[in-house]
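These notes concern the structure reproduced below.
Removed from the display is one protein chain of the complex; every other protein chain stays in position.
So that you can tell them apart, the chains are marked A, B and C in the order they are listed, and the count of residues begins at 1 in each.
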Amino acid sequence: MIRVVVNGADGRMGSEVVKAVTADAELALVGGVSLTHVGEDIGVAAGMQALGISMGNNLAAVLDTCHPEVAVDFTTPDAIYENAEICLTKGVHMVVGTTGLTAVQRERLGKLAAANGVGLFIAPNFSIGAVLMMRFAAEAAPYLPNVEIIELHHNNKLDAPSGTAILTAERVAAARKQAGAAAAPAHTQESLRGARGATVEDIPVHSVRLPGYVAHQQVLFGGQGELLTLRHDSLDRKSFMPGVLLAIKKVSGHTGLTFGLERYL
Amino acid sequence: MIRVVVNGADGRMGSEVVKAVTADAELALVGGVSLTHVGEDIGVAAGMQALGISMGNNLAAVLDTCHPEVAVDFTTPDAIYENAEICLTKGVHMVVGTTGLTAVQRERLGKLAAANGVGLFIAPNFSIGAVLMMRFAAEAAPYLPNVEIIELHHNNKLDAPSGTAILTAERVAAARKQAGAAAAPAHTQESLRGARGATVEDIPVHSVRLPGYVAHQQVLFGGQGELLTLRHDSLDRKSFMPGVLLAIKKVSGHTGLTFGLERYL
Amino acid sequence: MIRVVVNGADGRMGSEVVKAVTADAELALVGGVSLTHVGEDIGVAAGMQALGISMGNNLAAVLDTCHPEVAVDFTTPDAIYENAEICLTKGVHMVVGTTGLTAVQRERLGKLAAANGVGLFIAPNFSIGAVLMMRFAAEAAPYLPNVEIIELHHNNKLDAPSGTAILTAERVAAARKQAGAAAAPAHTQESLRGARGATVEDIPVHSVRLPGYVAHQQVLFGGQGELLTLRHDSLDRKSFMPGVLLAIKKVSGHTGLTFGLERYL
Partner (left out) sequence: MIRVVVNGADGRMGSEVVKAVTADAELALVGGVSLTHVGEDIGVAAGMQALGISMGNNLAAVLDTCHPEVAVDFTTPDAIYENAEICLTKGVHMVVGTTGLTAVQRERLGKLAAANGVGLFIAPNFSIGAVLMMRFAAEAAPYLPNVEIIELHHNNKLDAPSGTAILTAERVAAARKQAGAAAAPAHTQESLRGARGATVEDIPVHSVRLPGYVAHQQVLFGGQGELLTLRHDSLDRKSFMPGVLLAIKKVSGHTGLTFGLERYL
């Protein structure tokens, strides 16, 4: 049994992780840290205490009390860097789902993990379907170099384009470049600004924001007389749990930084 | 038999109209005018002359020779206004598929038509499916006021957004306003310019341009826990012919300006 | 304030109705009846009792105690006929979301409602988007008579095709017939049985059942060189609540049977 602490255990994602870890026979939930500054207490803390599981507001104290092997972090962009420093310094492997770390910060934390002999796993998306979509997009790009991306989310999502869309565009562009494949030139002029979307590495990205949507993305490839479309729909946060559980089980075997769930597939 | 002249008979659309009129038992093709300045002679002229049909380069001369009841125009934006003046002055009903007339020009030509006792029919889209999509979009808007439009065309299309997308947005906005329905506010900020598309009457419009596409449009409605999507795909110019034939048969019964195929359905 | 009792208040749909009625300023929740034989007590009963709302296991007793104007029923196919007899006889208007009533039973209950001077509203689908999809499908059928339906649901759905798909096919067929429009003949032979789907009124219906889906339907129209597709996605039971609330507010104004939410739009 791998001993697990969930940081942000009463957040939207963290509370799903609490349930998923508890239900997994290979994992033992030994502690949680509250996300009280966001004020999303949704009954998890009380439930965990009823089960005899430590639940606190101070990450370092919870780690010292519970002695986990792995800490899972679903907190906030402003807290994640410090959280990671605390865990890695104490020799705890980390699985990070919190967004907001820059590439430079990831590298620095990766060195800290390596120096302490532990694994640091960071992923922008824990859904296996989304990871496959990105992999297939990169595989198709050398053969069908003309690509656009449409991502569709609920109207409460604060940013556009989504992190997954940007990452997809970067991987497609890299694969295309490595293969020496080039997109056909475009002959279109915008008569209204924004019609042709944002541009990430020469790839147009379009962001739809409407109530009703959850998290969806389409990668559109156009060729001579044919179209290839990859589409991923996340309809429930449960879709991220298989990826989180997989990462918890694998992280101790990979010292230093690992970025992206596809590295463990 | 209704006597028909096709102006632009050797253009892409015009040559399809020549075939469709010839195949229709209620219509008689009596003349054509070449689109020679575009240089798209695709064998139509020779074929028509073989059939004993007049084919010329001068619209007024062809009208005087052939005495049509209806002239169909698929020419170019810079020629259409003058073409219409010539036909309407000579008492010939017109079916116009050429784009480029402004609202002011349409009104002025409509008065000229009325003064000459003939019909002037203008449509931005002759596809029955596209007309139904626009009608349904306007019908849905009062109940589901949150809307975005995605239109997808081949990479040789010069403009973005498409005329059909703009017209759809205008109709949705008008229907929404008339019903007193308002879209939910958006909370999204663009981190890359253009991600949220162009805006037509507060409705985001996204334009995809890739080889392989022909002419496609989706109207996306988002509600509480649900989505309604209308999608139209034009895969062949043949899709416009039923609408063109319908307009040729109806135009003589509607003196003055009629705008949009839905007016004849 | 309209006084409302929810029959099946602790079921999946009923508990959503409890929340929606409670949140609506024009409605007062005055009682609930448990769906105990399904054993889905999800805390609603306790919550209602804490609010001082009657919650019982016997419909007739709850009606006598709470004196509602409208009863909403989301129970089970084997119970609904008797439930309706009890409510209507006691002079209580009914909104029925429970499936399983035959056309004959609906007519018989409609007469009972009329004899007691109350309204009986029954709908196979309370989602406004789904109702619009069905309406548009019927409107398009005269112009594009070639139609197929694909419905996609989670793999725990017991029946195929869905009731909404069957109803859509019936409406499309009726509209097509009334307009004198006929579908083009098919030239396809199945090499494997079932490939061409089930047939409802000559319209092929295909049922997909996969984990991850919630409740989705596409109506596909094919014409000369063009396609028109209507798509509805229900991603959350919340999507049914606006329709349920609308029906509760309208039912007292329509004595006798009303079938289908589109009658109130």
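The rule we apply is simple: a residue touches a chain if its C-beta (ideal position, glycine included) is under 8 Å from a C-beta of that chain, and two chains touch if they have at least 3 such contacts.
Predicted model, so just to flag it, every value in this text is computed and none were measured.
K.L.:
Which of the displayed chains are touched by the chain that has been omitted?
P.N.:
Its contacts among the visible chains are A, B, C.
K.L.:
Quick one: say which of A:Lys177, A:Arg237 or A:His254 touches the chain that got left out.
P.N.:
Residue touching the chain left out of view: A:Arg237.
K.L.:
In the full complex, which bits of chain C touch the chain not displayed? Write them out.
P.N.:
Residues in contact with the chain left out: 146-148, 150, 152, 155-161, 184-200, 204-213, 220-227.
K.L.:
Can you list, in ascending order, the chain B residues touching the missing chain?
P.N.:
212, 214, 233, 235, 239
K.L.:
Hey, which chain A residues sit against the chain that's not shown?
P.N.:
Here the touching residues of chain A are 127-130, 132-133, 135-136, 139-140, 143-144, 221, 223-239, 241-242, 265.
Basically, only the chains that are shown with their structure count from here on.
K.L.:
Indicate, using Cα centroids, the chain positioned nearest the centre of all protein chains shown.
P.N.:
Most central by this criterion: C.
K.L.:
Which integer distance in Å separates the CA centroid of chain B from that of chain C?
P.N.:
Once rounded, the distance between the two centres reads 40 Å.
K.L.:
Rounded to the nearest whole Å, what is the centre-to-centre distance of chain A and chain C, using the mean of the C-alpha atoms as each centre?
P.N.:
Once rounded, the distance between the two centres reads 38 Å.
K.L.:
Can you compute the centre-to-centre distance for chain A and chain B, using the mean CA position of each chain? Integer Å is fine.
P.N.:
One centre to the other, that is 46 Å.
K.L.:
Would you give the residues of chain B that are in contact with at least 2 other chains, written as numbers and ranges?
P.N.:
Expected reply: 221, 223-227.
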